[in-house]
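Removed: one protein chain of the complex. Kept in place: all other protein chains.
First chain written, first letter: the chains are A and B, and each begins at residue 1.
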Amino acid sequence: MYRKKHVEFPENTPQSFHAVGEPVTRVGIEGNVTGGLKLTEDYAFNGLTHLTMVRSPHHHAKIVSMDLSGAEATPGFIRALTAKDVPNNIITPMQLIGIGPKDERIIAQDVVRYKGEGLAAIIAETPEAAAEAASKVKVEYEELPAVFDVEEALKDDAPIITLHGKNYFPYEDHHCRRIRFGDVEQGFAEADVIVEQRYDTGPVEHVPMEVTGTICEPTADGRFNVYTNTQGLFFILALSSYVCDIPPHKLRFLGGVTGGGFGGKVDGVTEYLAILGAHLTGRPVKYFYSRQEEMQISSTRAGWRFYIKDGVKNDGRIVARKLVGYANCGAYNRLVNYGVTKGAAHVPGPYTIPNVYADMHCVYTNRQPASAMRGFGVTMMDFAIESQMDIIAEKIGVDPWRLRLINAYKDGDMKAHRKEAEGTALIEVIQETAAAIGYDLPEDLKALKSYA
Amino acid sequence: MTVKTIAVTVNNVERHVTVKADTTLLDVMRDELGLTGVRAGCRRGGCGSCSVMIDGALSFSCLTPAMRADGRTVETIEGVAASPSDLHPIQRAFIKHGSSQCGFCSSGMVMSAKALLDRTPKPTRDDVVEAISGNTCRCTGYASIVDAILEAADELSA
Partner (left out) sequence: MLAYETPGDVADALKLMGGAGAVVIAGGTTNFGDIAEEPHKYSVVVDITKLGLRKIARDGGVISIGAAATMADLLGDPDLATLHGAARAVGGPALRNAATVGGNIIYGGDLVAALLALGADVVVSRADGASTGPLSAFYDGDAAQPHLVTEVRIDTNKKGKFGFYKLARRRDNARSVVAAGVAQDTSGRVQIGLVGVAPRPVVVEGPAGLMDAPQSAAELRGALDAALAQWEPPTDSHATAAYRRRMAPVAVARAVAG
């Protein structure tokens, strides 16, 4: 088993460190406060064209027909991109590390799976012409039943909304990511009190101050300069190469300056079509979300539902925890499957509980796709677990500080996902927090330690 | 009229720009004059990133028809520092307090701070909070921005 080694750096003394507790000037901050900072949208290009998406007004519908003639007749129209123009029109971001199935269309083909999904990209001389041309595209839809709730989506009679035929992301042929540790039923039987509760969290939009976008400029040597504010420059370069069927050495990604991301700019979205547009028109193409698209189309934090059932002794020891979680990844799985795995590894929270059971689901619905956001998978679960801890404390009449401290994990404990805990510090952090806010812990709790 | 050539004095230089009915002052600054420090955040007056002074009054350039800027005086973030090596006290205070992370909102924050201090040299903390209430920042949590503006006020009124 992998063990992290504790390494000493004798040349480093406390006196040789200067960052913690000291103000450090942010690199490049002069540019921030003088307007000199150059963000993606601040680069100027001769002959820049503008890309606007035609978007679905329906949550789930068959595309019966699409008539581009009105757009084509609009002054300033250059060309449209539809599904047939995308060389590899089905991806999943984690295909780069061999994780599938691929499920996401870059441009909708035959079916739209969420309100706002793009069916055609309109490239025009000005943003206004692109907006006008996009408004003249006529699409005939046949509406299909839609599903938005994670548990509804997993019912036998739910409409299947994915290309791979299941409304859940398959984890090695299982319908969820599972943790089995000890015997929870046995634990419940031994418990004095059972505490059961459901927790729901809503999706959250990152709202970066700078909207997501890309400008792609074809160069005279047959390459493409891709100016992007993505948070995942190399990741998206590799995916762009695949989607556009352009070898990676022809894609020169320029980025690293992001006007706020918070996880919302990890997915490639605008890059693929800006590159394809530049490839097919020979002109620089700008594809930036409008603020409305940023709010309504871009990835969100996934909404989650948790059911937690705990078996607790009267003294506060938790002897069994069963957790069933559902993450709503929306119409396409971007990185939520990974968040769910992180969440599963986090069960049962920073506590040592002898009997643990978890079923963590990544569920497809007809919502806008969700993805990364600040600790995703763990943050929402901590909301549920820590709320549950407070409810337990109240129910059995044990001080919530005590409840957490006596159940806290310690170095050497085996975690539910079979990793030995090391470098744990929950006990010390709680003790320090109590001291910092003037809460006097009883002596037996002050004496606890995370390590032997 | 559908197009018009406007004369607008920007950061002390008179500029002549041909604009359309739907052209925003924001687009004139960014696309015609290359003043990209004026940020396009929401284009609806919701975020304050595009703030400039028009005839000394704090304004959202995204909601100002360019036609209306004819004959007016505009100051942008690029005109705040006397020179690259001689920053305005507000800018220096922002650097000292780490009041900018991604940097996107900072242009508008500095303009709002300047609009406040131009009229209220000794603001209270509440005055500062209200002065930047039209500016959204997603990184800092605002406290360091308010601290910086108060320190700049002290320096300017000393």
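Operating definition for what follows: a residue touches a chain if its C-beta (ideal position, glycine included) is under 8 Å from a C-beta of that chain, and two chains touch if they have at least 3 such contacts.
It should be emphasised that the depicted structure is a prediction, and the values quoted were computed from it without experimental measurement.
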Checklist entry - Which residue among A:Thr92, A:Thr230 or A:Ser290 touches the omitted chain? => result A:Ser290
Checklist entry - Quick one: which of B:Gly48, B:Gly103 or B:Pro123 touches the chain that's been left out? => result B:Gly48
Next on the checklist: Which parts of chain B face the unshown chain closely enough to count as touching?
Outcome noted: 1-4, 20-24, 27, 43-45, 48, 51, 57-60, 62-65, 67-68, 112, 115-116, 129-135
Checklist entry - What chain A residues would touch the chain not displayed? => result 127-128, 131-132, 135, 290
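Everything below uses one rule, namely that only the chains that are shown with their structure count from here on.
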Checklist outcome for this item: Note: chain B sits from chain A at a C-alpha centroid distance in Å of 33
Checklist entry - Can you list the chain B residues touching chain A in their complex? => result 22, 30-31, 34-44, 46-47, 49, 76-78, 80-81, 84, 87, 90-91, 94-107, 110, 136-139
Item to check | Contacting residues of chain A [partner chain B, same complex] | outcome: 23, 25-26, 28-39, 41-42, 44, 128, 206-211, 258-262, 290-291
